[in-house]
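The complex appears here minus one protein chain, its other protein chains still in place.
Take a look at chain A:
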């Protein structure tokens, strides 16, 4: 119908390299961008604050991790710790009087430095050992934050974010916090899309696919992977900082624990490795699961059908994530993004059955 490849003809190299060469895709992106901009007018504060806002921030975080896991093929089971470093350092910087913009940058840089240091160590090993090395990072960072009062903020271990302003606009309302998060997520999205069409992104994909063939045409495997660690850690750090300032308002070590790392991995895998659409779908899905599960169980319990212990209820989402990760790895390794892509391809050639490519 509207989705047509025919009539799309490129007459110059720059034109052939557009992000969205198909007109219908451009329309779709435009409408989504408009909806995102108008969201504070369209939906209630409750939905904006407890659904849209966290969804955006977790999408940015999932995209950060997907850069490393999806494009670079490097597993990371300690990404929540990277976000924690970004969150804590930006809060301390802001409390010390550094302007918010630079505090965010500082949070990202600190996360990048520490994340890269662990990455350098982790890259010396492969496969399961890489998983262990990133897990070690998770526990080490957790431990340091909890046990150093100067970082965690004292006895209650709760650190409040100070009042800040972004580009001279005070970030004191839900709408303002929403727009800061939106700005960061849009930036991350564009960055991710662009990485895929630059030499850095191609080099990462090449190494993931066939490291020896990549090396033989001049890609330095270690340096490229380390750059991926650095970039992902920076983006993860800023995402952590945005999460702290725009959503939580106060941080505790548990907010960035091991289960959060698993949740992030689930977002990336369920959404689709290395896919932007997958980042949005994965984050949305993983965030909705505990809400739906909790309501379902509460509903069933109230109806007297069955009841399960509080303890088990708390662990159900984690069990579910585990199941989802395994299920998607087995049946749809390309995740929800692939399912979306299939639907899109279907319309691209509608009413014919198959696309040529």
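Convention: contacts are C-beta pairs under 8 Å (C-beta built on N, C-alpha and C of every residue); 3 or more make two chains touch, one makes a residue touch a chain; residues count from 1.
Basically, contacts and distances are computed from a predicted model.
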Chain not present in the shown complex, as UniProt names it (candidates "Branched-chain amino acid transport system ATP-binding protein", "Formate dehydrogenase subunit gamma", "2-oxoglutarate ferredoxin oxidoreductase subunit alpha" or "propane 2-monooxygenase"): "Branched-chain amino acid transport system ATP-binding protein"
Of A:31, A:213, A:300 or A:343, the one touching the omitted chain in the full complex: A:213
Omitted-chain contact residue, chosen from A:221, A:257 or A:290: A:221
Contact with the hidden chain (one of A:59, A:231 or A:263): A:231
Chain A residues that touch the omitted chain in the full complex: 13-14, 17, 190-191, 194-195, 197-203, 205-206, 209-210, 212-221, 224, 227, 230-231, 357
